[in-house]
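Below is one structure; the comments refer to it alone.
Excluded from the complex is one protein chain; the other protein chains are retained at their positions.
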């Protein structure tokens, strides 16, 4: 059943409305003996009703992005758009069930409030400005390099090699994939020498 | 809903001791308001008018009563239909009312009754306008049958709900609506007769109205009493409006007609006043019944008292 | 233990967790166990929906878990209810400890070895007699005598001394009896406020459901970790389960219920300061580890599986630095940054506030809501030069400069904040592919269903492309300090128009492959320490065992008839084992302790172990194998056929922990840092001696029983919201279910202060004030402690100013206070004040 139609005053031509009325008219079916409670009353909408999942062209297994129980979900996609997310009946953890947060994953991902452009705020400015992704990446790389070069400590006064900068930190993320955390530790720590690298594990 | 009554502890196996779920009503009130109330009043009056007119055929040599009844039937049906369509939340689908005949739905039956009654009255009215007396007289029979339906189906309409006040006593509700409609019908015709100077007929109609209003008064008293017995508890203000409406629709007219009968000098004026009060009072009383019913649906304990298991209290079958 | 294994438990104690509300699907298995006759017990300061579904609810004052658990230990020992055969064989209960050791009970609340000006313990008196026990992720070198590491080598010469008759005064059994002598049922009731008969009912239920035929499980979450004694609370449960033999057996164990979808993954492959992937200690400038040789010398444990440590660190360096890591340059060890001490989120908050940190990345984290002392976090953000926030919307952390508490109070305003802020849209789970690791080590691959909107990108994309740009910027540099960024390898294939780096390639690298021909290794047993293998995280070896087989993406559950270990459903580290230490489900001769709790058993004919689960033991090692101590035995040679705990140096479960924990070898009850009463168990020692408290003007702490803050405050989560709140406060269908912040207040306290249901109230601590709505409920009851009536107040901490469901930030009340071992904050037990009304708005702001 799709979203209940908002109030639309029907100005369809009179003929169309009479035609619809006659098509769904129960009286003749009642006279033909159909019970008024069920068959005689069934409308064309009910006759042709199907669940929208039948139109999905790909069904992928995703894992609920909320807590660590690790419920498996089935994400239904039609023409490259997400149309529904539901529990995966094959998972030995949740067997198709989901808690309220997991059940709301579709509304999380398809949330109209979500950002889609990079926003940037200049020092002391009172508003956001929209910026191209490429511009932001270049500027962040420059800032990282400048801060690192100005604060990098190669060796301590007592000669111990430390190879770190205390001036750049990174928080995140227990919500990220293992591959993402792997690259963060590899690039930020092993590459750039950051030591302030943490995530929600201690929060 | 700030200071919400916390749920008193229920003994799982014991009787109900007034527990509610934070005061949230267990049933839902209808969205009906003055439109439906007025329709019930008008429909009942016009329906009964056709019945009375048919009964008075003997003395209605010139068909004045008949014409008036047909006019009343057509106008009331027209206004009623418009009121009902406007009351629909999706009015442009009003025709779906005639999509099916559902014997379990008073509204479905009512729609067909209203259609039949309206049609018969309209045919009668046109016949009268064209002077086709025989057709006018013939139309009176279906109109009267439809009229009887119009004056009582609305009782079933309200009784066949879960609203405590309406569902408390279906039989008394039926008698109350039947008698109130009958009185209003007779009163309406009496007004017409008086205006046309047919005082004798008007006197007889007054007597019918007096009788019907009297029966109605008794039925109303019984209905209000039985509702309390069934568990409907109304705050003081609501008591006042309900009894006031009954007073206006039935008590006052009864007194008026009685006075008219006892004081021949002021007979015309008293009769006109009584009939007018009855006709308008009838509509006011119907609206009050609708309003008080909706209010009872908002009181959880009314519903719970009404729905205690049978051995808890006496109920119809 | 696997979550579905909880269904096999005969007794489940949910403690330090509100499982029904915060892990509803995990609770499904608790109810299944209950329907099969298990006893469910919930020990919690509040009566919650877990308590409603439990057979027994034991109410305790927030922060007194160790008093309760210590009482259970004493009860088990006094009444001899522990599983003697199992504990004697598989734990160090018989080990004899140095004569110089003194337990906290007789030491006025401190163990022997406390050093006042260093504010820390010397571990020497805690060791087994005449030798030193090295711990797995040892941080024990920080404050131990110089010859400590040489003493550990004795482990390879002979097993620790033990007295199996348990009569020796310094054996662990006798030490336990002395340590927990004070934890009588009366003391438990006095400290926790839980009635004695309820406490005894819990003890009996647990004891009755343990032993040969029956197993019990503990389920805990941040209700234990959010304390200054958090680690020791978990240790107490481990001690109990060790005594009762509830480890490595079906339905037995301790299930940690973790909060985020891959928080286990983010500790295995850590974005944490003190660890490198696979729980390898991050090199520390304060330790004598200037070279790879020194580092291996110090960190390699002589006996047990950790002896393979060098293969894992060298393979890791090979994976990070590729060809730049050779035998000649210590495989790039010198390129690694060294940590200076504690760089966790609490000191990071202080470092931001002090201006030490000039640039920050927020990758899906929202510290203004989740971090303790929220106002100080917000002030710190204002001190940054630049801030990069990658999230789905403008979170509180991204909007600190023009919204929030400090802006409302006029303390901050855009024209005073110099921070350059980048707010970049991030892709969510279904919009990227990769693996997440759940709360029982299950590494599950998730497919990419759709692209994220507009410029949304994954963190993989962001870090990969940022890394590539920085490598280009540093390409020409000859400065040695730039060698690390030049050496680190980023050779992953790029996919599609958005040039998304292949998560599959990254997972192949994490699994490990031979170098340089990159043939996937099937398991960590194939890793070498000569640079011929590269492996991003040895624990995850087996996730991508063959060129084209991604085990993490395998979706083959067991059929209804069993066996119920579901080895075909995704990958569990290590080596797809679902129940850790499952060798312990068989007795020393290899026979199952009971048919009902059978999991692993020795097959004499096949000369091998048999089990529906992957064996967590050395294959083909017969139960009868005993090391020949006529000569030294290193690594797994020192582990007998009857030592299930292969990761421990002596192959036994540690009831008594000789090294590795900074606040004592045994759990001891200390009051939270902010408590209304003196420590009833050890009056001389109020709080955990090693607790980290950053005493600073912007982090003031309350004195014991401070009259200004008489009530106990505990913070917690709701079912409908998640941690920082952003991913649920923005979803209409969740926001409407819990639309506003509130605080749960007991009726007696509410009526005393004239507070009615839904009134506005103000909670305050020395760190700040918050205003919220009152939810008056009997589910929080007062406690009689030390003659005083203590009221507890509860407040969910998800709310903030963004989204449909908003409210004030609970973490504006909490302090930066940390557990000595993990620096976990203490937001579960602190003190606060409560008053009716609202916080007066400054005049010009109140429009």
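Things to note:
Per-chain residue numbering starts at 1, and chain names A, B and C are given in the order in which the chains are listed.
What we mean here is this: contacts are C-beta pairs under 8 Å (C-beta built on N, C-alpha and C of every residue); 3 or more make two chains touch, one makes a residue touch a chain.
Throughout what follows, contacts and distances are computed from a predicted model.
Not every chain of the complex appears here, and the one that does not is recorded in UniProt as "4Fe-4S dicluster domain-containing protein", selected from "Hydrogenase-4 component E", "4Fe-4S dicluster domain-containing protein", "Molybdopterin synthase sulfur carrier subunit" or "NADH-quinone oxidoreductase subunit L".
Although it is not drawn here, the omitted chain touches the following shown chains in the complete assembly: A, B, C. In the complete assembly, the contact with the undisplayed chain comes from A:87, out of A:70, A:87 or A:173. Contact with the omitted chain, checked across B:148, B:187, B:232 or B:285, is made by B:148.
The residue touching the chain not shown here, chosen from C:179, C:284, C:511 or C:757, is C:757. Against the chain not shown here, chain B presents residues 1-2, 4, 6-7, 9-14, 16, 19-22, 24-32, 48, 51-52, 55-56, 58-59, 87-91, 93-94, 96-97, 99-100, 102, 104-108, 110-111, 148, 151-153, 155-163, 166-167, 170-175, 177-179, 181-182, 186, 200-201, 204-205, 207-208, 211-212, 215, 219, 293, 297, 300, 303-304, 306-310, 316-317.
One chain of the complex is left out; on chain C, the residues touching it are 7, 20-21, 24-25, 27-28, 31-32, 47, 49-53, 55-59, 194-195, 198, 201, 445, 447, 553-560, 564, 718-720, 732-740, 742, 757-758, 773, 775, 777-779, 781, 804-805.
With the whole complex as reference, residues 1-7, 24, 26, 36-38, 40-46, 49-54, 56-61, 74, 76, 84, 86-87, 89-92, 94-104, 106-107 of chain A touch the missing chain.
Please note the rule applied: only the chains that are shown with their structure count from here on.
Centre-to-centre separation between chain A and chain C, using Cα means, comes to 28 Å. Taken residue by residue, chain C touches two or more other chains at no position, since every residue touches fewer. Across the complex, chain C is touched by residues 58, 60-73, 75, 77, 80-82, 85, 90-94, 97-102, 104-105, 107-109, 111, 113-126, 128, 133, 136-145, 147, 151-152, 154, 156, 160-203 of chain A.
Those residues of chain A that touch chain B in the complex are listed here as 7, 9-10, 17, 21, 24-27, 30, 36, 40-41. Remark: chain B residues 90, 92, 95-96, 98-103 touch chain A in the complex.
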